[in-house]
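Provided herewith is a single structure, encoded as structure tokens, for subsequent inquiry.
Right after this comes subunit A.
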Amino acid sequence: MTLDLALFLLLALIAIASALGMLLSKNAVYSALYLVLNFVTVAVFYLLLGAPFIAMAQITVYAGAIMVLFLFVIMLLGTDELPKSQVLPWQRPLAIVLSVLLAAEATFLLVTKARPAGNVLQPDESVNTMENLRQLGMLLFTDYLLPFEVVSILLLVAMVGAIILTKKEKGAR
Partner candidate 1 sequence: MIPVDYYIILSAILFVIGVLGVLIRRNALIIFMSIELMLNAANLAIVAFGSVIKSFDGQIFVFFVIAVAAAEVAVGLALIVEIFKSKRSIDVDQMSSLKG
Partner candidate 2 sequence: MNLSLTLLTFSPLIGILVLLFMSGNNRNTMRWTALITSLVTFGVSILVFTMFNASNPDLQLVEKYNWITVAGWNIQYHLGVDGLSILLILLTTFLTPISILSTWTAVEERVKEYMIFFLLLEIGMNGVFLAQDLFLFYIFWEFTLVPMYFIIGIWGGPRRIYAAIKFFLYTMAGSILMLLAILWLGVNGGTFSLPELIAQGGIPSNIQWWLFLAFAAAFAIKVPMWPLHSWLPDAHVEAPTAGSVILAGVLLKLGTYGFVRFNLPLFPEAAVRAAPWIALLATIGIIYGAAVSYAQADIKKLVAYSSVSHLGFVMLGLFALNPEGIAGAILQMINHGISTGALFLLVGMIYEQTHTREFKVYGGLWKITPVFGTIFLIVALSSMGLPGLNGFVGEFTILLGAWGAGQNGVFYWGNVWFAAISALGVIMAAVYILYMFQKMFLGPQGEIVDEVKKHGHAIRDLNWREIVTVVPLLIFIFWIGLYPAPFFDIMAPAVDKLVAMMPLP
């Protein structure tokens, strides 16, 4: 067992554990924090996979901005824990059965029938980080100009939407 693998397994364990933690925590705050942990773990994976830019984005945007926003809302609404209610008694067992099925199917397909070939980059293979970043930037403004612009519009729309949804109408209430 190589060091790589050991590291991978460790991180994978953390990722899965933190995901399960998010899933199972009764308190929404804990869930959010577990998710942050998960995101950070994944960011480490990104680093391992030679994608430092994405790893940074993951940490700043996801684990940072987005999750902070989540926590903020949780705190704001004060709904970190919901009262117990069982409206849909069969929902949980059914969901678990289906999810297990999905996992089984996915594993079966991905491991036996359609196993992706190839190996990922070694971490030491990843070239100059700054060079990496520059190339990315170039690509964004050349080949990927259109999606980039679209994302900008998308963010604008989301912003407008969020404002509309929360803005108080004069005399609305």
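List of remarks:
Quick note on the criterion: a contact is a pair of C-beta atoms (placed from the backbone, for glycine too) under 8 Å apart; a residue touches a chain by one contact, two chains touch by 3 or more; residues count from 1.
Regarding selection, all candidates are chains of the complex that A comes from, given by their letters.
Please read these numbers as outputs of a predicted model, since none were measured by experiment.
For subunit A, the touching candidate in this complex is 1, chosen from 1 or 2.
Residues of subunit A that touch candidate 1 in their complex: 2, 4-5, 8, 12, 15-16, 19-20, 22-23, 28, 31-32, 35, 38-39, 42, 45-46, 49-51, 53-54, 57-58, 61-62, 65-66, 69-70, 73-74, 76-77, 79, 82-83, 85, 87-88, 91-92, 95-96, 98-99, 102-103, 106-107, 110-111, 115-122, 135-136, 139-140, 144, 147-148, 151, 154-155, 157-159, 161-163, 165-166.
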